[in-house]
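Some notes on the structure that comes next.
As you look at this complex, bear in mind that one protein chain is not there, while each of the others sits in place.
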Amino acid sequence: MRSDREASAPFGLKLAAAGGLLFLHVPILLIFVYAFTTEDKTYQWPPPGFTTQWLAVTWNRPDVWEALTTSVKVAAIATLIALVLGTLCAAAVSGSRFFGREVISLLIILPIALPGIITGISLRSAFSLMDIPFSTWTIVLGHATFCVVVVYNNAVARFRRTAGSLIEASYDLGADGFQTFRHVVLPNIGTALLAGGMLAFALSFDEVIVTTFTAGQQQTLPIWMLEELVRPRQRPVTNVVAMVVVLVTLFPIIAAYYLTREGDQVSGAGK
Amino acid sequence: MSDTVALSDRSAPAVLTARNGVLGALSDLFWRKPKLLLFLMLLPPVLWLGIVYLGSLFALLLQSFFSIDEYSGMIKREFTLKTYGELLQPSNLDIIIRTVVMATLVTIASAIVAFPIAYYAARYARGKWKALFYLAIMLPLWSSYLVKVYAWKLILSKEGILNWALAKLHLTGLLEAWLALPIVGGNSLSVSSTGTFIVFVYVWLPFMILPIQASLERIPVSLIEASADLGASPGQSFWNVIFPLALPGVAAGSIFTFSLTLGDYIIPKIIGTSHLFIGQAVYAHQGTAGNIPLAAAFTVVPIVVMGLYLWMAKRMGAFDAI
Partner (left out) sequence: MIAAVSFENVSRHFGSVKAVDQVDLVVQPGEFFAMLGPSGSGKTTCLRLIAGFEQPTTGAISIFGERAEGVPPYRRNVNTVFQDYALFPHMNVLDNVAYGLKVKGVPRIERIRTAEDALALVRLPGYGTRKPGQLSGGQRQRVALARALVNRPKVLLLDEPLGALDLKLRENMQEELKALQKTLGITFIFVTHDQGEALSMADRVAVFNDGRIMQVGTPQDIYARPASRFVADFVGSSNVVPPDFVKRHCQRDGWGSLRPEAIRVSTETNGTGIPARVVSVSYTGAATRLGLDAEGLRLHATVPVGAIVPEQGADVVLSFGANALHVMAADA
């Protein structure tokens, strides 16, 4: 009996899958073409010519740099907070069974399960109720809230795969709680945390919906782009920024993928 | 044997003394009272999410029971259901229905487009291809939302690649005929409901692929072999065995596509008609109009719809597939 694992896929399926993947990727690839077009007034296709001049123009734009700096700063701080909160929560939830465990995981997932606009407007009205002025910190507050889930998910998955007997083995061999955390738990979940942190960074770096509600005068890169989208003023610069954003988020995603994959192999090998 | 001597020590104590210092004492304390450790670990995240998130959410819901004074434009902080009554006005009902219909269509279309990709990735892709497939789904999922929307602005614009390609294929007439239709049509694709729909499907598609793939991967090959062994044709095996088992994955994916469409306000603003979606209404009411109570009441709609949806999805077993 041959399973369909060995058989090759029907032509129709291949076509549909390939078509779907093209649909997913062609638009992003187009961004790379447009970043080098000589046309600066319309979105003309095919581009009348190619140039690298817009890279230099963008490089010399202080507003782009400022938005980029804000974005990186916000993403870094939000990631740090999310790492601490997400790891604590994952350790607590996977380490023991307690009453209200389900409620905790629901609470963590809620900020990403409910539409971003709800998180955004909630925070905004809370800030205004409490007279908290908008600042970089109000953006961070919002971002950290929905980044926790990413770290949490990664850490929980790894905790689940890390055999409980490893921790018992460490205790058994004379290591106390802190030594066990340092020598056994941390090395085993380290790559998962790194991956979670990178995804949280990418998520925060890219977030726009919540940010529109929690930012005052501060512009993150996505906010800058959103304004360009609504009222296009400098299309070529926007094209270049879009390309840079794709490249900046690309790296942590690929890195996170390889980190969690390696980790799986390691923790699986101990079985 | 010298090893033997080194490895057996008859004089050693059976119970060792605690490690010196604060850490040793703390470790013993946590070991004796694991609940204390659990409490201390849960405290920061629960406080953060409880205060920052649930607190704000609660404050918002509270405001939906306030109303706005029609003359002064000030918020009256008294309990009333008047704001919810406003939701039922035809213009607002329109917005709600439009959004829910769009979310439904987007969900169905995503499932149709996603299934072959997920199916191929789960059942045929092997080794290096498998990794490549996974990345090919993860990259669009995680790459910038705005960039993706922007890309479609480029594609759908009048002078863009889609019109160019249709012209090359001599299909421009077909597009024009479609755009001439009411509701789905418009001046050009980038200002039509069709455009909004395409971009929604595009942006949320990866959220549908991953859970379907996960549920397909969980189907043991032996089950399909058993089906074939019992005389089912590949098509019968698919419809009777694979498809029902993949349904929880579809339901899980639909949670994302549905919820994300309900709450989005940027896509219909950038690519779409002037008719509002819930997200846009919320944004408009809280922003320039300053009508926080109505905005809050509007946000209750997706919460309620999602609540119902999650309840149904749970009954279908979608949560096992996330």
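Order of writing sets the labels: A and B. Residues in every chain begin at 1.
One rule holds in what follows: a residue touches a chain if its C-beta (ideal position, glycine included) is under 8 Å from a C-beta of that chain, and two chains touch if they have at least 3 such contacts.
What you see is a predicted model, and the numbers here were worked out from it, not measured in a lab.
Undergrad: Check each of A:I31, A:I121, A:V184 or A:V237 against the chain that is not shown and name the one that touches it.
TA: Only one of A:I31, A:I121, A:V184 or A:V237 touches the chain omitted from view, namely A:V184.
Undergrad: Touching the hidden chain in the complete assembly: which of A:L15, A:A163, A:V230 or A:L247 does that?
TA: A:A163
Undergrad: Of the residues in chain A, which ones touch the absent chain?
TA: Touch set of chain A with respect to the missing chain: 163, 165-166, 168-176, 179, 183-184, 187-188, 265-267, 269-271.
Undergrad: Go through chain B and note every residue touching the omitted chain.
TA: 1-4, 6-10, 12-18, 27-28, 31-32
Methods note: only the chains that are shown with their structure count from here on.
Undergrad: Okay, in this complex, where on chain B does chain A touch?
TA: So the residues of chain B touching chain A come out as 16, 19, 23-24, 26-28, 30-31, 34-35, 37-38, 41-42, 44-46, 48-50, 52-57, 59-60, 63, 113-114, 116-117, 119-121, 123-124, 126, 131, 134-140, 142-155, 157, 159-161, 164, 202, 205-206, 221, 224-225, 228-229, 234, 255, 259-260, 262-266, 269-270, 279, 282-283, 286, 292, 295-296, 299, 302-303, 306.
Undergrad: Please output the residues of chain A touching chain B within their complex, sorted ascending.
TA: 1, 3-5, 8-10, 13-14, 16-17, 20-21, 23-25, 27-28, 30-31, 34, 42-46, 81, 84-86, 88-89, 91-92, 95-96, 98, 104, 107-108, 110-111, 113-119, 121-126, 129, 141, 144-145, 148, 174, 176-178, 199, 202-203, 206, 208-209, 212-213, 222, 225-226, 229-230, 238, 242, 245-246, 249-250, 253-254, 257, 261
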